[in-house]
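Data first, discussion second: the structure below is written as structure tokens.
Just one protein chain is left out here, and the rest sit where they should.
Chain IDs A, B and C follow the sequence of writing; residue 1 opens each chain.
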Amino acid sequence: MDPNYAPYVPVVIIGILVVGLAAVILLANRFLGPRRTTREKAIPYESGVDPVSTPRQRFSVKFYMTAMLFLIFDLEVVFIYPWAARYSEFLRDNAFAPIAFWGMMFFVTILSLGLLYEWKRGAMDWE
Amino acid sequence: MVDDLLLISPLLIVTVMGLVSLLVGVFAPAGSFKGWLAFLTSFGFLAALGACYMLWHETSAGAAFSSQSFHYSLTLDHFGLALCGVILLGALLATLTAVHYLPAQKSDHAEYYALIAFSALGMMIMVMAADLLTLFVALEVMSISIYILAGFKRDSSFSTESAMKYFILGSFASAILLLGISFTYGATGTISMREIGLAVAGGDAHSELALFGMVMLIVAFGFKIAAAPFHMWTPDVYEGAPASVTGFMAVGVKAAGFGALARLLLTCFGAPEYRDGSAVSWETLIVILAVISMCAGNLMALAQKNLKRMLAYSAIAHTGYLLMALLVVPASSDGEQALNALGGGLVFYLLAYTLANVAAFGVAAAVGARGVEDAGEEAYAGLAGRDPMLAFALTIAMLSLLGIPLTAGFMGKLTLFGELLSSGGGEYLWLVVVAVVNSVVSAYYYLRVVMVAYMQDESAEKPIALLKSAPLRVAVGVAAILTLVFGIMPNKAINASTRAGYSLVHTSNPATYGARVSAAKPAITSTVEPKDVAHR
Amino acid sequence: MQTGNAVESADFFTHAELLPWIVLLPLLGAAINGLFGKRMSKGAVTFFGVGSVVAAFVLSCIEVSRLAELESGALASTLWTWFSSFELHIDIAFSLDQLSAVLLLVVTGVGSLIHIFSIGYMRSDEGYWKYFSYLNLFMFSMLLLILGKNLLVLFVGWEGVGLCSYLLIGFWFKDMPKAEAGQKAFVTNRVGDLAFLIGAFILLFYSQGTLDFHELKQTAASMHTDQPVELTIVCLLFLVGACGKSAQIPLYVWLPDAMAGPTPVSALIHAATMVTAGVYLMVRTNFMFSASETAMTVVAIVGAATALMAATIALVQNDIKKVLAYSTVSQIGFMVAAVGVGGYVAAVFHLMTHAFFKACLFLGAGSVIHALHHEQDIRKMGALKKKLKVTRWSFLISCLAIAGIPLFSGFFSKDEILFTAFTTSHWGADPKMYVFGMLLLAAFCTAFYMFRLYFLTFEGEYRGDKHTWDHAHEETVMNIPLMVLGFLAAAGGLLGLPHFTHAHFLHGWLQPVLGFVKGKAPDGTPLEFIQVGGENAFTYVHDTNTELMLMGLSVLVAAIGILLAWRLYKRPASELPKAPVDAWWHRLLSNKYYVDEFYDATIVRPLRGTANLLHKVVDVGLIDGLLVKGPAKTLGKIGDGLRMFQNGDVQAYATVVVVGMAAALFFIV
Partner (left out) sequence: MTPLLASMSQTAIPLSWYLAVALILFAIGTIGVLTRRNALVVLMSVEILLNAVNLTFLAFARHHDNMDGHVVTFFVIAVAAAEAAVGLALVLGIFRHNRSVNVDSMTALRN
């Protein structure tokens, strides 16, 4: 095999595995499972909600707003996580340790103030 | 650590003031008058100005601090401090114009003042940023706040539309900026400006990638500072945004953009081969942008009758003049070129521009306060009869923008053009001539404003409903008076801004100054008096 | 070099603490009247407005007498360092030497008289305080211009007088044409200012960062050897600047329109002081002009052409102020021509006498207009000598002076210009011979149109309506300045008697400033260039016979002009000659050679067109039409691939950004 393509071998293997596994499961279901179809059973399972509607249906804007708010606050974890992972190393440097600690506290404080603002403005009330 | 906090005290003060007004506003009863928050914020800006002043003298030896506590991501030098001062002054005056303007526009929300503070914060960090990441984040803090401010009159479709346009184009420009940062990073393997400069000067960088990065950075900043042909957003946004916001945006964004661009270009690409052409010189690019900007801005402004829109085109023209300041290379005493220094033209011109624009947009806010934003000719026709003081301030602002002697604008142009002439062996004489021609052409539309304000009658069907606001008058008056003061006795300010320009020598690329600055420790760079570099 | 100059400057100048006050007093008056005038009584306004200028005149006299006592050098006073950056160091500083002394006395003296006249003229105007505030502001700027020690302070005054003239022309601003006249004056002036500014920047570049006149004088010599072309360019640019301010071809169009302002303003700004600023600038920088033969030739031709052209236009004007306006243009043409032939002293001399008699003429016109309730058409005047006695006599004296009748002031100064033009024709390029001819012809026209004006206004019989005639009267406060100016117009020439008398006071007085100048003879040998009447007159030949002959010639010419006017216009109304309105030359003259139309067609419209075009092509056309609407019709058929252009403004803007970025990348790689 051309060595240039060596890096892609795992990709190919994963591809084969994914397709193969899916095929095996579906086929197994087809061959092993009993089939007694009724009308209810023929439609996709949606907890009783009518599954067929127009895809252009409008969602309330509140979904988006909540999603965005979630996204923003969720993303801040991206900064906290590496900090936490390296914090034990920061502690070893006596000069830097307080900076590392209070720096993150400052960040979190601002974040909480943002949360407080959001709360008071009523962004979290659904109605 | 506490010492380090002192170093960034202007930033901290503005941050805290922004947070306080955000929270105070949200606990205040809805519908109440929020103007008093303006005074709170202004007080914060004033305090930050004081802190800047203190730090300026702290660094009087010419030292530049770059603290380890912030991982060398901020540079505190005279250049940054001077521009912070300009930005804070603009923010202070623009805030005062908003006190009664916002209620008149039915948009009196506390968030306004917090957003002004946050965007000022972003601007200040921009001019101090020492690495590209800090620069990017600061730019976004500024931009996002300004997007919201531009759309602050939610009832006005103009305001919303201008915000949306600014947002789409601005985020597109951000992407270009990021691509530029990415290429520069790819070429050099670092995001610290100083190290990029070292790598570029030392020939360790992938030169084509770095070049691509440089061009994209210039394009992105060209967008922010409204340089043609990246200026298309300016008139729409300036016209649609509330006048008090436009005033702040016109001066703050420009000051921050120019500060960051100057530092970036001189630090990262200050090496001679990037300046005088053996690779490709960014100066050529800047020259082209400058010429296109001043010509296009002036020509388009000629036919413009809306005050705010005219000022937008004039902003483009002034970008052209200001870009010339980036080309100033002062001669040093020992005959070699002090490559990484700027003269005093940039900072002083920005100061003059800030004052004139704050006054002009202040007047626009006062005459346009009829619920419907309107700065057409009939809005300020015969203003002299209704309100001589506002008309006078408007006149001073126009004369300063035009560059009539005894105004700060004239001294700014004189400094800028004079410095460009005495640097670089006269190769830019033609550029100065182009700029002078342009500034004379601009007389036509600036004086038109004065003529309409003084010599036309008020329009019959739309009498002016002037905004009665003492803080606005104070802000406009202070701006006009300072314009005259800096025009008549500018020496101190020019000296300070020259010092600021020279301070870039210490903080930008050490490679070109190997002999002089090699002893620099990372924490505090060596101290060289500007006099060593200057001619005298 | 610079330090050397500085040391020398320190020795050269004697400190004078009163000098700044001469400049500041009018500013103070302007500020007081401008800020509080609305609430002050008319008497108080008059006190501050007129008093400040009179006080400035008194101070000027004191300082000039101090200057006269100095053995050498000049007076100077430095207020503060205005500006210091790189190699450039500029002070706010004033200096008083012999040249500025002449101008100073003329400006403050005539200025005081005109201020006094204005008390009567403007009495019933509601903007009385505003008027005096502007007028004082103008005096301040003018004094700044005269006393400025360096080019930059001069430039401040230069711009200031332009601004004030803009304000004063548009003074009765309810009137839109007047506001537009102000606009026209300012815009035309800006063209001149542009040239001046560019010249100053080029000069700055080659003069090692100094704009101080005293230091420039030294650098000009070295520039002359090193950069002769650059020096010529600077001189020519200064000439264009002077053309703007002093209303010379091709920028004279604003001055006749500027007559829309109040008449005292016309007298002060558009006759006596501001319009001579260009001449002053050229005389002030004479060391540069003298060093450039080309520039001198151009200056001489421009001046002579203007003198002749304006004089011919004045022949057919019917508005009393328009005649005087074109006369002013023409007389300044004489001064400029004098500069061009090297007769700086003659230029200054004529500047001075012109200030006297033209101010007197304008004030006389003002008195007439005031008496006749703002009637300005000379066809509706006549026989006014019965009603306006003082005005008539002062007007007549001034007419005799401007026409060049012996013993009146204009005779001496105009004659000296003609003499200089004639005798120097062998120096420099040949066209200077034509200069003499054109000036002589202009002198003839001057005599004719001035006496046409005089006869139509004061002699013959009255042609206006009865009611106005009955109310026509003079005012004492307006008569005093007229008498003083009439006296000066008659006697002012004694300061410069012809050369053969060896009693030319001005020559001796101005010698320190205009005497010794580095120059170059036509054969290339460097020499000390000496003006007419200097001790070692090198270039010029003193020839009493020539002088007398020329004198006789100019008197003859003037006499013919006056006689012709007398024959034609001193008649009853019915016998007055009908203007040949259909003749081609009359149409040409009364339409002022179609210059306004020419400018409109060649400059104003194309400029406006370009702006509109850009606006239409780039904004509406390119973005809207080509990128947005155009494809809907044309490109729409080609395919959906180009639909991007239809999407709307923001995206078109973004497209431009992308295109710009691509161009930048393409350019730089």
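Following the convention adopted for this analysis, a residue touches a chain if its C-beta (ideal position, glycine included) is under 8 Å from a C-beta of that chain, and two chains touch if they have at least 3 such contacts.
This structure is a prediction, so every number in the text was calculated from the model and none was measured.
Counting contacts over the entire complex, the absent chain touches A, B, C. Listed residues B:S21, B:S162 or B:S314: the one in touch with the omitted chain is B:S162. Across the entire complex, the residue among B:F45, B:F70, B:Y112 or B:F172 in touch with the chain not shown is B:F172. Although one chain is not displayed, subunit A still touches it through residues 3, 6-7, 9-10, 61, 64-65, 68-69, 71-72, 75-76, 78-79, 82.
Listed here are the subunit C residues that touch the chain not shown: 615, 619-620, 624, 628, 643-644, 646-651, 654-655, 658.
Taking the complete complex into account, residues 132-133, 136-137, 140, 144, 147-148, 151, 154, 157-158, 160-165, 167-168, 171-172, 174-175, 178-179, 181-183, 185-186, 189-191, 235-236, 239-240, 309 of subunit B touch the chain not shown.
What we mean here is this: only the chains that are shown with their structure count from here on.
Inter-chain centre distance (subunit A to subunit B, centres taken as mean C-alpha positions): 41 Å. On subunit B, the positions that touch subunit A within their shared complex are 1, 19, 22-23, 26-27, 69. Here subunit C touches subunit B in the complex through residues 80-88, 152, 155-156, 159-160, 163, 166, 170, 173-174, 176, 179, 182-183, 186-187, 190-191, 193-194, 197-198, 201-202, 204-205, 209, 607-608, 610-612, 614-615, 618-619, 623, 649-650, 652-654, 656-657, 659-661, 664-665, 667-669, going by the rule given at the top. By the touch criterion stated above, subunit A contacts subunit B in their complex at residues 98-99, 102, 110, 113, 116-117, 120-121.
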